[in-house]
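Just one protein chain is left out here, and the rest sit where they should.
Per-chain numbering from 1; labels A and B assigned in written order.
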Amino acid sequence: MEFSNVASQLNAWVIMPEGVVILTLLSVLLIDLIVGRTSVRWTPYVAIAGLTASLGALWLQWDPADPIAFLGGFSGDTLSTLFRGIIALSSIVTILMSITYVERTGTALGEFLIILLTATVGGMFLSGANELVMIFVALETLSISSYLLTGYMKRDPRSNEAALKYLLIGASSSAIWLYGASLLYGLSGGETRLTAIAANLAENADVPPLGLIVALVFVVAGIAFKISAVPFHQWTPDVYEGSPTPVVAFLSVGSKAAGFALAVRLLAAAFPLVSEQWHFVFTALAILSMVLGNVVALAQTSMKRMLAYSSIGQAGFVLIGLLSNSVDGYASMLFYLLIYLFMNLGGFTCVILFSLRTGTDEISEYSGLYQKDPLLTLAFSICLLSLGGIPPLAGFFGKIYLFWVGWQAGLYPLVLVGLITSVISIYYYIRVVKMMVVKEPQEMSVAIKNYPKIQWTLPGMRPLQVGLVLTMVATTLSGILANPLFTLANNAVVKTEMLQATLKSPEATETARAIAPPVATTPPDPQG
Amino acid sequence: MNLSEGVQLVSFGILTFLMLGAALGVVLSPSVVYSAFLLGLTFSSMAGLYLLLNADFVAAAQILVYVGAVNVLILFGVMLVNKRQDYRKETGLLLRQLLTAVVCFGLFALLGAVTVITPWQIAEGVTRVDSSVIALAKHLFSDYLLPFEVASVLLLMAMIGAIVLARRDLLMEDPETGMPAETELALPERPRETVVSE
Partner (left out) sequence: MELNYFLLVAAALFCIGIYGLVTSRNAIRVLMSIELMLNAVNLNLMAFSNFLDPDDIRGQVFSVFVITIAAAEAAVGLAIVLAIYRNRDTVDMEQFNLLKW
């Protein structure tokens, strides 16, 4: 086995977007080391520029001729490209909102950026990982950096506690995931590439063996933890409340999108044999998430906790698209994630701005905000109403699309639960909006009465303003001009070979055989 | 049964006994210091099992990384947070432990059943790799190159992050009182009322 021979097979340019992010990470690290603390005035913009360049690289690589890189370890197909774009974009908006926040708490911004960029790299690799080892390494890169970000405010007991809970639950769920992965490795007779696993399983068993179902359950536990679906959600409210708010924003969008990418790839590529079983499991998870997330959100008094439960509910809605198992199903899921990116990050930007000005995130303290800060009220209202699915905002179209697809696929109970719970969710979103626009001055909360004068010229406020306006405009426009996003999501699914192979033939065993040939790469000859 | 198989079987028995016994000690022993040392025994006997499975390199890595690094790290952790305290009695703790034990035993039964009834595709007549080190290196530089590189990014970040979290900061002091400023390194949001009253 000649080295040059291997190098040409690697097809390494597929990971160029991730390479750009890693280079950015290293340069931020070196600049921070060499220049010292004064560099924090411009390192965030270096990071944003790097992520934007990475987005550009993703754009250039849309639908490559040969998406399989690193001998089957990574796939740069359109599905993963779109997911990687979502993660990089969420990271950009997160950096915009974190500059002032982190500065205000007195922690070092340089290290924060480095860990956040590593989390982004992990998420991006996870979206395209096509092999068990790669999935594990990428998953842990994302998870470990998330634990560190959660505990970043290290003098605050809430932050410590959130980090400890997140780490213990996360590490045990990844250990359980690994046990499932090791069973997959054994059941397939020693394969780690997802397509090879599916092919081998289909060849050797007509009836799914019990071991495969156990492996499925274990693997699902790991995935459900990442997308925080009930009953693997217990960490979510605690972590969301105790973490720095920009981190929460990233976890609720970037990390969750990576979890969905993992779910699509792993379930569609490795488990076609037990397709019925995983549909059953995920239907249960979706219904539980929608009901519990949206009902418990009603009782919350802290804004961050409310958004945590709302994000659990939103994960349930997105699962409808995954379960529909059609081109439209996957497209609706991607479409909703794109919209969710803007509206949720917009919401968190508003929460950050409010807590920086008043030092609280109690829902009751928001009452009367309209009198003092109309722009913030407008942006927050738009984002919340969009999350609730009020026409003509983006969230409405996203939800309608998901429910329509689900109905077409015959998932009637799921869609009905979705409709009922989204009505419930409208209630708690509107409650906040109503509170903000109360007219009477005597109903104004203490925090609002002492509301500081709005000064965008303070150092570090500009990026926050840019992020606020950007997400607000995107949330509004993507509702009215949804077509380009819709086409993008649809294209991403149609052009992905892996999904096409799964969707074409309904027969599970046939599917597994059908996917294997086009993506099978030549493994290196071990004998050399 | 020839001699070498007999030796293997006996050493398998001894190692398993040591490992499972030590693992039970880790979770059941009342003192966390004993747990930490028993954990080292578990890791070492695990390395012995790897040798039985023809994995010399991984056995060495197990000793170096697990016993040499992780276990020592955990011992340091135990030392640094070494505060003798009796845990407050919680009601229903015994019941919870019992229930957990039953559930874990059920899980073991399930996993054991899966192990026994699954027809594993045992490879027979395949040429075994001569040297696992060479085979591993070939994998790490061909089809597992990407995870190898990503792991290096992960380790760099874990190092930076662990240092940031664990080091003692010289807090900026309030010039008037000389006390460390309260707001440093904490969330800007106020804790909720319920928390304050506790």
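Operating definition for what follows: a residue touches a chain if its C-beta (ideal position, glycine included) is under 8 Å from a C-beta of that chain, and two chains touch if they have at least 3 such contacts.
All values reported here derive from a predicted model rather than from experimental measurement.
Of the listed positions A:L30, A:A175, A:I400 or A:L481, the one in contact with the omitted chain in the full complex is A:A175. Note on the undisplayed chain: of the listed residues A:F70, A:F83, A:F136 or A:Y429, the one touching it is A:F136. Of the residues in chain A, those that touch the hidden partner chain are 132-133, 136-137, 140, 144, 147-148, 151, 154-158, 160-165, 167-168, 171-172, 175-176, 178-179, 181-183, 185-186, 189-192, 237-238, 241-242, 296, 299-300, 305, 523, 526. Listed by residue number, the positions of chain B touching the unshown chain are 5, 8-9, 12, 16, 19-20, 23-24, 26-27, 32, 35-36, 39, 42-43, 46, 49-50, 52-55, 57-58, 61-62, 65-66, 69-70, 73-74, 76-78, 80-81, 83, 85, 87-88, 90, 96-97, 100-101, 104-105, 107-108, 111-112, 115-116, 120-123, 126-129, 132, 135-136, 139-140, 144, 147, 151, 154-155, 158-159, 161-163, 165-166, 191, 195, 198.
What we mean here is this: only the chains that are shown with their structure count from here on.
Here the spacing of chain A and chain B, counted between their Cα centres, is 28 Å.
Chain A contributes residues 1, 6, 10, 15, 22, 25, 29, 69-74, 101, 104-108, 111, 114-115, 118, 121-122, 125, 133-134, 136-138, 140-141, 144-145, 148, 151-156, 158-159, 183, 186-187, 189-190, 204, 209-211, 214, 242, 244-245, 301-302, 304, 355-356, 359-362, 523-524, 526-528 to its touches with chain B in the complex.
Interface of chain B with chain A (complex): residues 110-111, 113-114, 117-121, 123, 127, 129, 135, 138-139, 141-147, 150-151, 153-154, 156-158, 160-162, 164-165, 169, 171-172, 181, 183-192, 195.
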